[in-house]
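This report refers to the structure that appears directly beneath it.
Here the complex is missing a single protein chain, while all its other protein chains stay put.
Every chain is named by a letter (A and B) in the order it is written, and numbering of its residues begins at 1.
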Amino acid sequence: MSVFLQFLFSGLTTGAVYAMVGLGFNIIYNATSIINLAQGEFVVIGGLMMWYFSEAMKLPFFISAILAVASTGLIGLLMERLTIRPVKKSDLLLMIMITIAVSIVLRGILMFKFGKDPYTYAPFTEGEPIHIYGAFIQQQTLWVIGITLFFIILIFLFFNKTMLGKAMKACAVNPVAARITGINVDKMVMLSFVLSAMMGAVAGIAVTPITLMEYDRGPMLAVKGFCAAIMGGLGRGRGSVIGGFIIGILESMTAGYIHSGAKDAVALVIILVILFFKPAGIFGSKTIADLRRF
Amino acid sequence: MSRKVIAIFVISFMFLSNIAYAKETYKIGAIFSITGAASFLGEPEKNTVLMLADQINKAGGINGTPVEVIIEDSKSDETQAVLSAKKLIEKDKVLAIIGPSTTGESMAIVPIMNNAKTPLVSCAAGAGITQPVNERYWIFKSPQYDFSAVEAIYSHLKKQNITKVGIITISNAFGDSGRKALNEISHKYSITVVADERYGPKDSDMTTQLTKIKNSGAQAVINWSVGPGQIIVTKNWYSLKMNIPLYQSHGWGSKKNIELAGKSAEGVIAPLSRLVVWEKLPDKHPQKALLKKYSNDYESRFKSEPGTFGGHAYDAFMMVVEALKKVGPDKKKIRDYIENNIKNWPGTGGIFNMSPSDHCGLDKDAFEMVVIKNGDWEILK
Partner (left out) sequence: MQITNRNIFIGFSIIIIILPLIFTSSYSLSIATFSAINSLIAIGLCVLMGYAGQVSLGQAGFYGIGAYVSSILSIHLGLPVIFACIVAMIASALSAVILAIPALRLKGHYLAVATLGFGEIIHIILNEWGPGGPSGFGDIPRFNLFGFVFDTVMEYYYLSWFVVMIVMAFSINLINSRFGRALRSIHDSEIASNAMGVDVPKLKIKAFVLSAVFAALGGSLYAHYVTFISPSSFSLFQSVLVLMMVVVGGITNLWGAVVGSIIITILPELLREFKEYDILVYGIILILTLLFFNKGLVPIVIEKLQKVKP
């Protein structure tokens, strides 16, 4: 029992990381139907900036966190202005390629600014891991799970209860119609990039004490987050979170009960099988997915 | 339209910052994994070679001729390593090449070096790079074999009557060669590998693997990796309160790791190159003076430690430089000099003894077993 619990906790830890990254994908997707593969770099920037403000500049925790989130948001803004706005043609493949090219540049800049070494800082709360029935879970994991849940609710309220959020969603489904109804589509797209960059930064700040952070962790985070978002169904906040936890737990259970060398492969095979039966993810609807542009 | 013109302008401008200068120099090529998955190797290697070349040129060059190092980034990729080697040999006409950083890249360029009859001193550890020696006429390497590090760990375990170990390795070439060595020579020390776990280079949590090791009856854990993985394993090992010692590979040798792992690192044992612990060596040790100078120079210039891997580049580069000094710019003579005259030669990795039957030239005693105590290294006797 304690062994099973330990595998479960390990999976929750990994899954919480994926879930938080997956959430960021949904914000931009909800506003633009674009998948931003530079999302992983936002997470890395968040974590590294947090290190910079709190460890190198020795600023207090909350001020560092606010500065890290704000500076990442600024990078999201720049990215949208410089590389997304100028594209007239909206094409799935082109957009994916542009976000990949941006991620290459961001990674290059991070390498020059921070070098290749990993960074970390103290967890939010110091102290021994929590023991439950002989298994342990790090306090930071609980923080990550808590923050993730908080943001699911926040994002749900934003997209469903506020005018701004609803307007944003309208832009993704049909930009022309949205414009006719008086929505400033350009501003919405920009806002979605800023928000998702900030979401990425929060994820980075929260997971760095667990995973450490270095300049080239972005692609792996993006791939896992992307898988989490797809598995849950794109555009569904809770979907990507549950998707993230499922992947994390699958990996951990495979490592525990089958073989640790096979853990990523088994998790991927299961994603493929799920997609075979639910082509729009667990919580996604095929009809709605068909109506979306991409 | 005007935007397109600007785009073309910017792109073409980027190609025009290319100034060539012609001056009689000794050209040495270097191929390192400066970016990509193995950048932890390439970075200190590149810095080391840049620093050494500067030092030599400030002191008047090699017999009055300045040395020019042309460093290529192989991006941790075999294709890029092949192209780099061809470029260095044909375009830059280098006298010798040092690197690549990884075994795979080194293996990929072995045929090229043999065809071009140009000496290579690899900075990677794999035994296949220099063996079989009759097919590796032009190839040398400076790092110790992986199994030397494993032997150092196993003999230390044996002294404590530990017979069952659990190993956990990273699933890239570095971890894989360690894993193979750990499995292959365990029987020589009557040690059984009771758990053989792996993890990816960017994994966030290794508790599952360590839990399995804990339940397998292992009396010690050996982790073989470089990068964030070795710190996460250390932290997880500490949190799990496993009550068995944790051994790390020779890639553990950086103060930065102690800093990142914090109190979890207390008691971790690893076979480290003397470069890491030179301060703790007795003064009469033949390597001490050299290690001290290299380590201090490096730290004052790059504000970081050279680590074991920077040392590989140091040894490779200095061998070529010494050969150039003695025999001049002749590829064949450089090769012959390295093969026959690098004898009793103190480097950072140990005392080298090259011969026609051994193109590595290091013995098993290249490592010191080091434990972390109160946040610092301590050599175990």
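One rule holds in what follows: contacts are C-beta pairs under 8 Å (C-beta built on N, C-alpha and C of every residue); 3 or more make two chains touch, one makes a residue touch a chain.
Owing to the predicted nature of the structure, the values given are computational and were not obtained by experimental measurement.
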Checklist line | Of B:D176, B:E266 or B:E305, the residue in touch with the unshown chain | finding: B:D176
Checklist line | Full-complex contact with the absent chain, from A:Y18, A:F136, A:F193 or A:F226 | finding: A:F226
Notebook entry, point to check: Which one touches the absent chain: B:G29, B:P44, B:G99 or B:G126?
Noted result: B:G126
Notebook entry, point to check: Of B:K4, B:K58, B:K263 or B:K303, which sits in contact with the chain we cannot see?
Noted result: B:K4
Note to self: Out of B:I28, B:L52 or B:I71, which residue would touch the omitted chain in the full complex?
What the structure shows: B:I71
Next item on the list: Name, in rising order, the residues on chain A that touch the hidden chain in the full complex.
Entry: 35, 83, 86-87, 89, 91-94, 96-98, 100-102, 104-105, 107-109, 111-112, 219, 223, 226-227, 230, 234, 261-262, 264-265, 268-269, 271-273, 275-276, 279-281, 289-290, 292, 294
Note to self: Applying the definition given at the start, please give the residues of chain B touching the unseen chain.
What the structure shows: 3-4, 7, 10-11, 14-15, 17-18, 34-35, 37, 71-73, 75-80, 82-83, 86-87, 89-91, 103-104, 107-108, 110-111, 126, 128, 171-173, 175-177, 179-180, 198
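Everything below uses one rule, namely that only the chains that are shown with their structure count from here on.
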Next item on the list: Starting from the mean Cα coordinates of chain A and chain B, work out the distance between those two points in Å.
Entry: 35
Notebook entry, point to check: How about chain A: which of its residues touch chain B in the complex?
Noted result: 3, 6-7, 9-11, 13-14, 17, 86, 111, 115-120, 129, 136, 138, 207, 210-212, 214, 216-217, 220-221, 252, 255-256, 260-261, 264
Check: What residues of chain B sit close enough to touch chain A in their complex?
Finding: 3, 35, 39-40, 43, 171, 197-200, 202-209, 211-212, 215, 227-228, 231-232, 239-240, 256, 260, 304
